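Below you'll find the structure I mean.
Heads up, one of the protein chains got dropped from this complex, but the rest are sitting where they should.
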Amino acid sequence: MTDMSLPTVSHIAPLELDGVAFRPGSQTLLGPISLRLDGCRRTLVMGPNGAGKSLLMRLAHGLIAPTSGRVRWHGPVPRQAMVFQRPVLLRRSARANLEYALAVDGVARRERRERADAALEHFGLAAIARRPARVLSGGEQQRLALARAWLLAPEVLFLDEPTSALDPAAIRAVEEAINAFHRRGVRIVMTSHDLHQARRLADDVVFLHHGRLIEHSPASVFFHQPASEQALAFVSGELID
Amino acid sequence: MTLPRHLAAAGLLLGAVSLSGAALAEQEAPSITLASTTSTQNSGLFDAIVPQFTDATGIEVHVVAVGTGQAFEIARRGDADSLLVHDTAGEETFVADGDADERADVMYNDFVLIGPTDDPAAISEATSVADALGRIADAEAPFASRGDDSGTNRAELRLWQQADVEPGGDWYRELGSGMGATLNTAAGMDAYVMSDRATWVAFDNRQNLALLFEGDEAMFNQYGSLKLSEEKHPDLEHDLANQWHQWLLSSDGQAAIADFRVKGQQLFFPNAKGD
Partner (left out) sequence: MTDSAFSTALALIVGLDSDLLAIVTLSLRVSLTAVGIAALIAFPLGAALALYRFPGRSMLIVTLNALMGLPPVVAGLVVYLLLSRAGPLGTFGLLFTPSAMVVAQVILVLPILAALTRQRIEELHGEYAEQLASMGVSRARRIPTLLWDARLALITVLLAGFGRASAEVGAVMIVGGNIDGVTRVMTTAIVLETSKGNLPLALGLGIILLVIVALITAIAHVLGEGTRRQLG
């Protein structure tokens, strides 16, 4: 049985956003934001819709460049992977999708099938290995996306609303998978608009509103004694605008 | 998922093989490219005499049939090995320009005047082709001209000249088309038209048209075969082309031409000058 453990990592370089802003036109969509993420925690990025959560993820992961300010890793840049709200899978079988990721990562052809199968097994997808990825259910697709991320052995995993399109059973399976990553020492940075999910998963919370950073606190603080008014309203379930 | 991949590979292989197959086929039998005219091709003459030549010599003749003007241009550029057209003046200029080493009379056919059966210009009563054309111009009866710088077209224009008429105006329609297409249009327009006898005899879409005037010697159409310049175009198949040229002038070739009939009528009359 192949050992599916990721290398145990103890020191992932801290991520610092220094005065980061995103101004595509004349409008400032995000920032300026200064933020530091370190250690090996599950950080939930929260806020009402339009707060800039997805933008923050993409800036942190390096998919877009900030208009001003800097995104910096204090140390060697760690391996990262990202899972999106709608899983992006290629028009090929589930297994082939995983083998593709391995190929891109430079893994030798002989090893790919074995490792892909192990990942499928690990995420409970062995039965659908040959099925076209695009005909899988939403939950299966998202688990496949996570399996793909798993194979890339990331040290930081970014997730952008990974369960907002799924049913409860699928949500549970995805959250378990996320925790599996965390147990292996992967830093999790995840957006969500689901308060209950945040209560289940968060170690700390980054709270955004209208593109500004309102609060960054440990979960216990955020959910029981948030420092800001908007956070309090949000946690109480009120609609804030 | 592997099936489409295999299909794609097979398709590519097929394509490559077919292309190479085409290239190979071109190298097999010895052949010459003969530039000639559409009216000659359409008469069916080549279908009748070329096989006899190929039987005798083993040489294939690839006929590129275009308008006379284009045939001269093709030969001038060295894209054909031999030339067979019906424009003696043009041929003599071609030789004088050094594009051909010599020309020789091969055969003649004749032109005929076609028109609507009710013959509004009464050309069936004309005494000569000049008279006939004069009547058409006077009556301003619709006349369809090929207008494509072909041998037939040039002959037509010379006949207008001899008739002292400058053809133009609404009734004179220049179509820029081959003989068959021009006949089609003339049939549709109920117009007069000058055609080579061969195309007319084979033409199926006559509608209201009929042969109204023929026989004037001025309407004889002389064909010439040309040996292209070995100096200007050293890479041509001069050897094979010369065999074709000589065969046309030989008693065998001349007999083959005379034997060719459409609907019982002889269309081409061999008149090579014997040695």
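For reference, chains read A and B in written order, and residue numbers begin at 1 within each chain.
Throughout what follows, contacts are C-beta pairs under 8 Å (C-beta built on N, C-alpha and C of every residue); 3 or more make two chains touch, one makes a residue touch a chain.
What you see is a predicted model, and the numbers here were worked out from it, not measured in a lab.
Trainee: Where the complex has a chain not shown, which of A:Met82, A:Leu166, A:Leu208 or A:Ala231 is the residue touching it?
Mentor: Spelled out, the listed residue whose C-beta touches the missing chain is A:Met82.
Trainee: Among the options B:Gly178, B:Gly253 or B:Pro270, which residue touches the chain absent from this view?
Mentor: Spelled out, the listed residue whose C-beta touches the missing chain is B:Gly178.
Trainee: Considering the whole complex rather than only what is displayed, give the residues of chain B touching the chain that is not shown.
Mentor: Here the touching residues of chain B are 4, 7, 11-12, 14-15, 18-19, 21-23, 26, 33, 38, 42, 46-47, 62-66, 76-79, 177-181, 183-184, 199, 202-205, 233, 235.
Trainee: Mind pulling the chain A residues that touch the left-out chain?
Mentor: The list for chain A reads 58, 61, 63, 80-82, 84, 88, 90-92, 100-101, 104-105, 132, 134-135, 148, 152, 158.
One rule holds in what follows: only the chains that are shown with their structure count from here on.
Trainee: Using CA atom averages as chain centres, what separation in Å is found between chain A and chain B?
Mentor: 78
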